[in-house]
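The other protein chains are all here in position, but one chain of the complex has been omitted.
Lettered A, B and C in written order, each chain numbered from 1.
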Amino acid sequence: MATSHTETHHPNWLQHHFSSPFQQGESSKLGMWLFLLTEVLFFGGLFCAYAVFNAWYPETFINAHKSLSWPLGATNTIVLIASSVTMALAIRSMQLGSKKGTLILLWSTMALAAVFLVIKYFEYSHKFHLGQLPGEYYTYEGIAGTNPHIFFSVYFMMTGLHGIHVIAGMIVIGWMIYRTSQDHFSSDYYTPIEMTGLYWHLVDLVWIFLFPMFYLIG
Amino acid sequence: MSSNGQSHHHILPLSVYINVGLALLVLTVLTVVVAQMELGVFNTILAMVIAITKASLVALFFMHLKYDNKLYLIVFLAAIAFLGLFIILSMADTETRGDIYEFRGRPINEDAVIYNRPGVAGIDTLAGEVADTVTAATDTSAANQSESDTAGGQ
Amino acid sequence: MDTTGTLFLPPQNSTIASEVDFLWDFIYWASAAFFVILGVAIIYFLIRYRRRRQGELTSGKSHNVPLEIAWTVIPTILIFFVFVWGFQGYLKMQIAPGDAMEVKVTGQKWFWSFQYEEGASTVNELVVPVDQPVKLLMSSTDVIHSFFVPNFRVKMDVLPNRYTHLWFEATSTGEYDLLCTEYCGTGHSEMIGTVRVLGEREFTEWLEQAGGMGEGMTPAEFGEQLYTSKACNTCHSLDGSKVVGPSFLNLYNKEQMLTTGQAVVADENYLRESILNPQAKLVAGYDPVMPSYQGVLKDQQVDALIAFIKSLQEQ
Partner (left out) sequence: MSNAAATAAVPSYLQEPKGIKSWLLTVDHKRIGIMYLAAIMFFFFVGGALAVILRTELFRPEQILMDADTYNQFFTLHGAIMIFLFIIPSIPAALGNFILPLMLGAKDVAFPRLNLASWYVYVFGAIFCVASIVLGAVDTGWTFYTPYSTTTSTSVISMTLGVFILGFSSIFTGLNFIVTIHKLRMPGMTWFKMPLMVWGLYATAIIQVLATPVLAITLVLLIMERVLGVGIFDPAMGGDPVLYQHFFWFYSHPAVYIMILPGMGIISEVIACFSHRKIFGYKPIAYSSLGIAFVSFMVWGHHMFTSGQSEIAAMIFSFLTFFVGIPSGIKVFNWVTTMYKGSISLETPMVYAVMFLFLFMIGGFTGIMLGALALDVHLHDTYFVVAHFHYVMMGGTVMAFLAGIHYWWPKMFGRLYSERWAKVTALVIFVGFNMTFFSQFILGAQGMPRRYYSYLDQYQPLHGFSSVGAWVLGIGFVIMAVYLTASFFNGRKAGPNPWGALTYEWETLTPPPQHNFLKDVVLTHGPYDYDKVTVVGDFYDKSPTDKQHMAGKV
């Protein structure tokens, strides 16, 4: 664990109960990964629901998925991938000690996240307009197969939960932008940005699966 | 390595991020193209294979799993493994209910009667929980409920 | 066959019961053996090795490979037998014999109804012949219930919009408790019925006249009988007190205020509609919980119930 010569080096961001910055950084990272694990299982329930109902009503799922616009979904996928790249580069930039580069890249990530949400907004409002709503509010009649509302229940639950995560991510990125501009970070200490990055990549990961599940194969 | 805890792993060259980003882009285009073809079950399999590839790229490079402590990789794989366990064991039930008696494998009414939920509808219940005062409103909703019961009853 | 029951288990009145009880006995006695061995060991050690002097050093032995293998392998083997027997018994419970008589069971808040292929129907009383397999095809109209007859050792949940099934073969005539074991609300503990096992001939006779009005009975008397047998009594009192639904006392020709705000007179037509389609005109102050009796009651029975309600006029 701790190496002895770290005792003398005690920067102000090092908490008292850690014996070295290394120990603190590793702890944060492990904590973050465990948090991501809980996120995976949180989404997991919905993945399970998707799998069960997809197996029960395969025709419905195939018919219903055609009502989603894959060009919009694909655009959103590309937008999120781009935001992941900028996020990863923001961390790299801070590793190199460039505050300006980090700020630009964080702002780009934020902007791409906003684009994602705007596209999602148009998709949602179109669905609302058609009456392709979850569960008992479903009124659309153009989809053949049993229980098409279940497809939309799962669709709205999963993309909605994902959307909430995107919004939460934007809030955290905003906080990181603020802290970066206040010179809280340096090439020695950038753990919070790194953690934000991990979270943001997970949001991207989830979407990488949601996209084919709903837009491509139903 | 210095005493600082962060730079113990080397900083990846810019090209890694750009290349991975481009690979993800190509894979996205590929999965869309493949989905337009009619390949039966292979549509699903291919889409999932591509998604898993993309996810692995993100996890290994963007999330640094390839370079970091292997413990994080274990944590991440554990999450996937237990999710898999959850889905597989749940579906071990939902997919085999009709094994002995076929009638047990499916609902009695395949098509749901969407607007015929037993009891009080959800929104009204919420309202009732927050403030139990609007009795008149709930009464009418109960009446509507019973009308739809008559309409949709078997 | 043990028909008296033991300290723990009720009498065995079905073919599967002895198999279940064998498994019980096996686990019970194996557990008792382990419990006694370990219990005696604990007490013996507590006495034999009680602390006599403070601060003495003790044995550092912390492994004994043969012992550890023994206490891993032996329970594993025992448990494997338990699993196999348990699974075999379970399969027998699941697969009904091909010649089983079929009865349709409906669970509702808070009573059971049974429909026979021959057209008869009963409430809270399942009548079956002895020594003949009976297969129940079960579903619920509201929440999950569970069909349980302790003396038969059978149980199965009753789900809405899904069929579940259960079969048994009663081995002796008599009356056995039928209980709901899946929590279903206010009347859960009142959702109790009877399984009446009849001899083969008696059963055939019963099936023929089931559901009909007995000879020399007035419609009101028949209605009174239906009032209990169809479980109206779980929700409607005869003494004017409010239970789940309105009391039958003085109900006939009474002016009722509906949830819609309209008033209606409880005449024959209203009573008939309320039995067959209870939610159509709901009296204010009551929940829409009564199930429809369409198809459960025959016309003659509805008439009899109305006659019975009419007879309940206080002077």
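Rule of thumb we're sticking to: a residue touches a chain if its C-beta (ideal position, glycine included) is under 8 Å from a C-beta of that chain, and two chains touch if they have at least 3 such contacts.
Since the model is a prediction, treat every value here as computed from it, not as a measurement.
All shown chains touched by the missing chain in the whole complex, by label: A, B, C. Contact residues of chain C toward the unshown chain are 5, 7-10, 16, 19-20, 23-24, 27-28, 31, 34-35, 38-39, 41-42, 45-46, 49-64, 67-68, 71-72, 75-76, 79-80, 82-83, 85-94, 142-144, 146, 148, 150-151, 153-157, 159-162, 164, 177, 179-190, 192, 287. Counting the whole complex, the residues of chain B in touch with the unshown chain are 71, 78-79, 82, 85-86, 89-90, 92-100, 104, 107, 110-114, 116-123, 125-126, 128-130, 132. Seen across the whole complex, the unshown chain contacts chain A at 1-2, 15-19, 23, 26-27, 30-31, 34-35, 37-46, 48-49, 52-53, 57, 134-137, 146-147, 149-150, 153-154, 156-157, 161.
In the analysis below, only the chains that are shown with their structure count from here on.
Between chain A and chain C the centroid-to-centroid distance comes to 49 Å (mean Cα coordinates, whole Å). Remark: chain B and chain C have CA centroids separated by 38 Å (rounded to whole angstrom). Averaged Cα coordinates give chain A a centre that lies 13 Å from the centre of chain B. Chain C makes touch with chain B in their complex at residues 94-95, 137, 139, 141-143, 160-165, 259-260, 277, 279-280, 282, 284, 287-288, 292. Residue ranges of chain B in contact with chain C, taken from their complex: 100-101, 103-104, 107-109, 118-119, 139-140, 142-143, 145-146, 149-150, 153. By the touch rule above, chain B contacts chain A in their complex via residues 3-8, 11-12, 14, 17-18, 20-21, 24-25, 28-29, 31-32, 35, 43-44, 47-48, 50-51, 54-55, 58-59, 61-63, 68-69, 71-72, 75-76, 78-80, 82-83, 86-87, 90-91, 94-95, 110-112, 114-115, 117, 121-122.
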